[in-house]
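Only a portion of the chains appears, each positioned as in the full assembly.
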Amino acid sequence: MLFLARMDVVFPESMTDETKADYQHREKAYSGELQRTGVLKGIWRVVGEYANYSIYDVEDNDELQTVLSGFPMFAYMNVKVTPLAKHPNATTDDFFDGNTIQE
Amino acid sequence: MLFLARMDVVFPESMTDETKADYQHREKAYSGELQRTGVLKGIWRVVGEYANYSIYDVEDNDELQTVLSGFPMFAYMNVKVTPLAKHPNATTDDFFDGNTIQE
């Protein structure tokens, strides 16, 4: 079951560059783990903004809440979640499995 | 180069169900063709709304404009486009090729 999230990061003014770098380092590790386990199907930078769009594949809302609140930088994020369903015009049940292009 | 689009469909009050069905039929064919040619990487229904989020892979803005304005229902859509860039935490250059999960 897929959800689209838009995440905007806002660090407080008082945070040092060192602390920011540490957060970003831990964020990268957490994000990578979610990708490797197939929970985070895709993540992209919104051009010009400290923000991303990302797509999550989870069992239910509770798992999604656990996944999102586990981000090291969660306390500094504004997150908006959109539940996604299969589109009637979709030619596949899974756009991420590499089999979409059939010709 | 990827773009995220949110498309909201608003049919005019006077449109007959038959005309709507015809639009939807042609829309499905057009959308399917875009998927088969690798331009439309994914499309999902926004739950509860006559809307979708979709991701396009195009050469440039002019191609994207051609692709979007080619939708049979384009005149009845509100479309918002977000340019996407590679995210520093992404573990792959292509989330749609089926090779993302490495374990």
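For reference, chains read A and B in written order, and residue numbers begin at 1 within each chain.
To be clear about the criterion, a contact is a pair of C-beta atoms (placed from the backbone, for glycine too) under 8 Å apart; a residue touches a chain by one contact, two chains touch by 3 or more.
These figures come from a predicted structure and were not determined experimentally.
*Asks:* Assuming 2 chains are placed, give the number of copies in the entire complex as this structure defines it.
*Replies:* 10
The rule is simple: only the chains that are shown with their structure count from here on.
*Asks:* So, what's the distance in Å between the C-alpha centres of chain B and chain A?
*Replies:* The mean C-alpha positions of chain A and chain B differ by 19 Å.
*Asks:* Can you list the chain B residues touching chain A in their complex?
*Replies:* For chain B paired with chain A, touching residues are 2, 4, 24, 27-28, 31-32, 35-38, 41-47, 52-53, 82-92, 95-103.
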